[in-house]
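And now, chain A:
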Amino acid sequence: MSNIVMSADDVRRAVTRIAHEILERQRGGAQLVLVGLQRGGAWLADSIGAAIDAIEPAARVPVGYIDVSMHRDDIGLRPVVPGAISRIDFAVDGVTVVLVDDVLYTGRTVRAALEGINTYGRPRSVQLAVLVDRGHRELPIRPDYVGKNLPTHMDDDVRATADGVTVEGKPR
Partner candidate 1 sequence: MTKPMTRPMTSQAALHATQQAIPRVVLRGGRIVDSRGERAGDVAVENGVVTEVGDRITGGDIVDVSGCVVAPGFVDLHAHLREPGKEEAETIETGSRAGAKGGYTALVAMPNTDPPQDSVAVVDFVREQGKRAGLVEVVPSGCITLGRKGEALAPMAELAAAGVRIFTDDGNGVQDELLMRRAMEYGKGLGVTLAQHCEVATLTKGAVMNECSCCTTLGLPGWPSIAEELMVFRDIELARLTGARVHFLHLSTARSVELVRAAKRDGLPVTAEVTPHHLSLDETRLASFDTVYKVNPPLRSPHDIAALRAGVLDGTIDALATDHAPHPRREKELSLDQAPPGMLGLETALGVALGVLEVDLAHLVRVMSINPARIAGISDRHGRDIEPGAPANIVVFDPRVEWQVEPGKLASKSRNTPFVGTTLRGRVRHTLFAGGRGPFSVRDGEAQA
Partner candidate 2 sequence: MMKHLRSIDELGRDGLMRLLDLTHHMVEVNHRPVPKVPALRGRTVVSLFFEDSTRTRLSFETAAKRLSADTMTFSVSTSSVNKGESLRDTVETISDMGIDAFVVRHKSTGIPWQISEWTNASVVNAGDGWHQHPTQALVDCFTVREALGKERFDGLTLTIVGDIMHSRVARSNIAAFSMLGARVVLVAPPTLLPPDVSHWPVEVSYRLDDVLARTDILYMLRLQSERMSQGHVPNLREYAETYGLDAVRAAKLPPHAVLMHPGPMNRGVEMLVDPSLLPNSLIHKQVANGVAVRMAVLFDLLAGESSAAGLAQAAS
């Protein structure tokens, strides 16, 4: 049974708000770049990037994507099949990287992304933007920008796209 917890409009509004928050915090700071975590964060990074572009075109914030499968900490425990290939065509040294993912859960994917980013250079700082924070962190990772806080059960299935966010609960 699927619950719609965010509609397409909710998602759009959250994206706009996050874009404003990112720009506000950055005011006058280092160059900003967005890096979406493949695959779930790619569309979101594109959306946030487009929103930032609409608000402040002069900011010229590039968007890249990172595939973290080779940095995961569970390699060898379960099958790892790399998804889409990383693409980061800009410098990472000295910039502010905003990692973007659709759903923040245990935090392990973000940890892998942090490690992955290091192979591209040494950012000045790294922030994290997520559409949904569903709790159950297993590592000390916290988001800087959140679309919606969503308490869930561990066996819930959370899906997030531009058309909305659904939660499917397993029968209890």
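Here is the rule we go by: a contact is a pair of C-beta atoms (placed from the backbone, for glycine too) under 8 Å apart; a residue touches a chain by one contact, two chains touch by 3 or more; residues count from 1.
Candidates were picked such that all candidates are chains of the complex that A comes from, given by their letters.
This one's a predicted model, so the numbers in the text were calculated from it and none came from an experiment.
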All of 1 or 2 sit in the same complex as chain A; which one actually touches it? 2
What residues on chain A touch candidate 2, complex-wise? 67, 70-71, 75-82, 85-88, 92, 115-116, 118-121
